[in-house]
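All protein chains but one are shown at their positions in the complex.
Chain IDs A, B and C follow the sequence of writing; residue 1 opens each chain.
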């Protein structure tokens, strides 16, 4: 199950300390201009070493395409690509070869497969998300034809919240700070908290919010292909993701129907809703309003302190992580959330096109 | 996209006021005893008219199987079934034929397809979940071989919470009240709130919690088939679902890694974790601990009062729902959450079996 | 794997002597006029008892739709249907309950599943093809918008061949005789042969040819979704099918490239080929010429004579089939071949639409 999507699909491969991370993108429409600078820029948003609050690993993460692009345009055939691994310090992991680190995938992978590449988490490493960023960047290029825009941002780190509706946010500020929170004051608090946690050898979680604008009405496929279902599957497939909510989400359950219902009105031919508590999706299909949702990320499991755990022989041991790790996954999770959202939207546009106005 | 699952699949059909709701279940192992009473009992848990706090519609909802069962056992071939509709008052919907009700699927379906069965919501009706309950009940029968138990319950209605860890809950109490909340005092408060809301012609949302016990280690498929991703997709495909969280979920993002990590220990050959903040899934694979998660349901969109909205001609109108409707979806959502969970777990057991100990 | 197709899908169910045969059709475009008479007529073409050379079973085979059709048009949601079984003589099969009939699926099903519905072949019965005819008829209705026409006919029975290119055939003659061979003289010879074989209690095989006209250029999906690959899969999934060839097929391998190549020419804007040895598909994609292919059907396995075989206890026994059986599957295979072809073409149109002129 290393494939995501129905028509626009990504099939990915790669381990943290293997040769590289890559994949095959299928279902891409032909004739799309491949803006290589944009793709590399998207990849750079997730790469380590961007600032003092993320891992100082210096991965170059340059994507090489193998196929599916000819004279600068997509050809409609499958697009193979790889990002080679480099700057790996595999010896950092010698001491955990036979260890099951708490809240990592060591134990579960080993139980399932009887073997695992223990270096850097192997296939369970978040380095796998490189492939998602490439497929997401290509999806964004295709979505330009629909003027669809996707904005992810950090809305919570630990107990620091961004207390603003997405409507009041200046998305152009997202990339202006290392936390990717579009409110400078809140961003500073978040950054301070991350540094404080980091100095303790500890980690902290957070929330990424995401807004998708200009989505056509009617995307999504009843019953099991509801757009919210596909978005939830996409988000919960990201490493460390533990929750998803659309529109008012968990907060909305405390409200009455009369408060929550989004009343329709028209401006000329176009139908709008006065509120958008539904988060842009009704009955599983987009209603033309902004789609917005949140994804919760737990604190990174790797602590830079002594931890008690067990090894393969079920013996109690103490182990200390070496290596270079993120104290908080949030800043780098933002582009991954956007990438997954872009893939879901493009896939649903293609599905919808197949039958619309037949 | 009326199919759910990879090996154990449900392909469903049916509209609220059409001939019936049903589907085809594929991938069922052969030789499973088909306990018809159990299946019907599961269906009865979701049917209307069970109590004063749900819709008084008197749907009989008796399942008829067409195939795949021989002399009381599954044969391994596909299982067709239907639950006929009856007691439909289609004329209740004459007045909304050309109306787009707020926060319903009327507008989005019509925009997508140019046509819709407007009676009772048609395909977007929650009556569709009958098919899920049948497929879920059959999955539960298969899961008996693994001693897997699934307990859903109402943990929140409006602002009334059940303030208990799932560990402190007596699951045998779930069916003892009409809200399906295993704490009698809280249940009473929830019921009172629902009745209050109902008397206002209004509706209210809530949260269903779900616990899955005795799941083998290693279920789930990296990268895009993570067990949490499949569960999230399953839950967010249920009508009115707006959020999902696994383990500590959104609350966990406020904590530090050192608080959240689940430390391993062993009893004999068996590996356990001292805490279960991960909710039984690590690296996308089950770790043998209880899986637990929550699903948020928004308030029902149908209010029994005058509502402003628009019609197909984009004219402003006022409409009042006729018909018999739930003031709160929660009590009846519990068996649906369980059914979807059962399908996900069985599907993942089958996937895991395909390669394990090859 | 009771599902066929990618976007336009049929998921079927049903055993020969169970309650009925049916399925769920998904991916049907909305707004298609559902010509019920046409659908029933298509079903009648495959039903038993049409003539003296097919089984005299009197199955009524009337289709009942459950969903997905509203006021005479498809709604875009899934279409459930059933054809109830009737006129079953299940007691005809009591004597083969523990018997593995030669060249039937008794042995293989029992080995795979440990259980089988032995009555009338159960799930392996050709009665299963009813579901295909329904889904094929609906596909044909959708294909009317593209003016696509599909003509199947019997081109061989035993050693009697129809020695004519499909170009020289008057398709309006196909239904004029009980063999469905459009050449009356050859049809008569075939019918005589079938009667001769029948009087011996024996059976005979044959070939169905199929021509698809007005297919747009470019249907099919590289690499593994080649149109020829999908057609081959479709045909070889029909009971008793043992071979498939496209265009010149096996005969073409004896020729040189210079004889086989289809030279292009133009009439105005339209590209044609002077010959059509490729059978309308080049590089896996339709080229706008007529698609034509053949499917080989082995003789029916059920003989009306004593046969030696074994039972479940691996004992040698002699058994004689009771029941009413076809001496030759060909006449009734014609509509099934057409139905599968229609499903493949519609599915590929939908796939192609998803990305064309993005």
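Heads up, the rule we're going with is that a residue touches a chain if its C-beta (ideal position, glycine included) is under 8 Å from a C-beta of that chain, and two chains touch if they have at least 3 such contacts.
Treat the numbers as computed from the prediction; the structure is a model and nothing was measured.
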Response to the item:
Sole touch to the unshown chain from C:111, C:147, C:163 or C:176: residue C:111
Discussion item. One chain isn't shown here. Among C:40, C:90, C:103 or C:178, which residue touches it?
Written reply: C:103
Worksheet entry | Missing-partner contacts on chain B, residue numbers | 7, 27, 29-32, 76-78, 142, 145, 222-223, 350-351, 353-355, 358
Response to the item:
Touching the unshown chain, chain A contributes residues 1-3, 9, 11-15, 18-24, 26, 30-31, 64-68, 70, 73, 75-80, 82, 112-117, 122-123
Fill in: Contact set of chain C toward the excluded chain (per top definition)
1-4, 6, 12, 100, 102-109, 111-113, 123-124, 128, 156, 158-159, 197, 200, 202-207, 217-218, 220-226, 228-237, 241-250, 252-258, 260-266, 269, 271, 273, 277-279, 282-287, 294, 296-303, 305, 307-310, 314, 316, 351-352, 356
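FYI, only the chains that are shown with their structure count from here on.
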Item to complete: Just grab the chain with the largest centre-to-centre distance to chain B, centres being mean Cα coordinates.
Response: C
Worksheet item: Same residues or different residues: which describes how chain B and chain C meet, taking over half shared numbers as same?
Response: same
Worksheet, complete the sentence: Per the C-alpha centroid definition, the whole-Å distance linking chain A and chain B comes out as 26
Practice prompt. Would you kindly tell me how far, in whole Å, the mean C-alpha position of chain C lies from that of chain B?
Written response: 39
Worksheet item: Hey, what residues on chain B touch two or more of the other chains?
Response: 1-3, 12, 112-113, 123
